[in-house]
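For this view, one protein chain was removed and the others were kept in their places.
The block that comes next holds chain A.
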């Protein structure tokens, strides 16, 4: 058993920490050894990456909280501009240093200001001798901010000359971050995915108080058997476990089976879980609807999922416009004459043509076409005469806003705008009926 050992921290706290982060012991001990003792300078920047819900954020948070290390935790999605981000860091810094509660807002427009203010903030606090940790969650957002932000954060220790360590958390590898100009290479640490055994262990840990741990573990086992193929997201699995547990307990509550009767329980729950995989997991129906159905013991079949309502009612000419757009997008220009003219020439059957048409146009995706071609096809597929009224043109734009068509290219919109049809063949079939 890889016990967490570190001279700087009491053993009891470490043991508690170990209980809180199952299956991540090796990573935690690695981090601890990098952090060193409180007053020791640590590595300037650490980059932690791993797939969705592999416990990056959770491990960092519990580690810093249980060991009571001074830290700032910021989500880069939430603070979407560099200015917001820097200000948020400073505010949190003020909050954790002084318990006065008053947060004087400091305008901080660029990184230069930030370093100045940061020095002030650190100087004013009593924890000067401890390492301060700045954790930036979802660090991939940093790439979209100003170019100097990321390199500057990586060298924050050097720039401020203070005892600070920046921890970046991300789902993508460091190679995608590295800026062109040379920058400080952070220490990278990989959090591997949880294996099925890990998932089992973690999920079983939080069993409901009314039932025994073994009973719940058996349930988790069944759940993983159904869902492991499609979903390894711990959060999602936890959610699904909570949603379906009451159904699993039903036979026990009714007294038809005891807690040990796993086979019977399995028979009861398995089709139910499969149904859940097709509906709730894909968010076809919401979890609250799912719970209600469970409660009423009704058939989930009556609830129509979101995908069931695919039919879109369109005005008469909009339908034709859409069909014309589809034809224009997927038929090559040279076939227009053959398809839409009454007195077309003889169809030349050449080998070249046949060979070319083998690669289906549907695999190639829609091609852009000019407005004139769309209208020409429209006139030829509508039986009676269509006047080019303003209504027709406004319908085209409304189709664009409905995202059934999309406009290609933004320059020179006035003369010859080009469109693409973005709907699928099935949709067109439904419209054309």
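We take it that contacts are C-beta pairs under 8 Å (C-beta built on N, C-alpha and C of every residue); 3 or more make two chains touch, one makes a residue touch a chain; residues count from 1.
Note that contacts and distances are computed from a predicted model.
Considering only "Calcium and integrin-binding family member 2", "Auxin-responsive protein", "Origin recognition complex subunit 3" or "Transporter", the record for the omitted chain gives "Origin recognition complex subunit 3", by its UniProt protein name.
The residue from A:112, A:147 or A:389 that touches the chain not shown here is A:389.
Contact with the chain not shown here comes from a single listed residue; of A:129, A:175 or A:313, that residue is A:313. Contacts to the hidden chain, counted on chain A, fall at residues 52, 75, 77-81, 84, 87-88, 105, 206, 208-210, 233, 235-236, 238-239, 241-243, 245-246, 282-283, 286-289, 304, 306-307, 309-318, 372, 387-395, 398, 401-404, 414-416.
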